[in-house]
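Just below is one structure, and these are the notes that go with it.
A single protein chain has been omitted; all remaining protein chains appear in their positions.
Showing subunit A:
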Amino acid sequence: MKMNRKIIWMLLFGVATLFTQCKDSGAVVEPDDENELITSVTLKFAEQGTTNVSTFSYKDADGEGGNAPTKFDTITLKPNATYTLTIELLDESKSPVQDITKEVAEESDEHLFVYTATPASLLTYTYGDKDVNNFAIGLTGKAVTGVAGTGKLKIQLRHQPGSKNGTASPGSDDVNLDFDLKIQ
């Protein structure tokens, strides 16, 4: 009988511990402000010899998942023209919006933008900037269009920490977008 009472006490203690540990995991959920995302890419084509600036962007403000991208422009350019091309990256999932272009510029020795037109005759890109190791970056450059036609312009941001060698192969993609390209 004495033992039975002991057991009852044990059980009561066990049940009691069940409720002492409760914690509301919902009380501590908060937005992630530490992990940076790239949510939008904006290309600015400034036609040389004019004041014309054409802007084309990809925008997925909440990052991957959630809502679908809200903007994915077709790049429309004049044939046989020369443009100064600058690129801007933003993280709009944060408040306030973060400028990733600045971060890339600060760590330019780890980053490389790659611009690939298909077919290649549509657009020729020439880098206009260099990092500390004299390798191209691609934040700014020159784009020369060819004859009229349609195709794709692939924009890649290669993240190459410790391995940047001037080629596209090392590292991995932080941006990989195929914009529709129309030369007309």
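Throughout what follows, a residue touches a chain if its C-beta (ideal position, glycine included) is under 8 Å from a C-beta of that chain, and two chains touch if they have at least 3 such contacts; residues count from 1.
The definition used in the following text is that contacts and distances are computed from a predicted model.
The UniProt record for the undisplayed chain lists the protein name "TonB-dependent receptor", from the options "Amino acid ABC transporter membrane protein 1, PAAT family", "Nodulation protein E", "RNA polymerase sigma factor (Sigma-70 family)" or "TonB-dependent receptor". Touching the missing chain, out of A:68, A:132 or A:147, is residue A:68. Interface residues of subunit A with the unshown chain, by the touch rule above, are 3, 7, 10-11, 14-15, 17-18, 21-26, 28-32, 34-39, 41, 58, 60, 62-69, 72, 93, 95, 98, 100, 103-104, 106-107, 156, 159, 161, 169-178.
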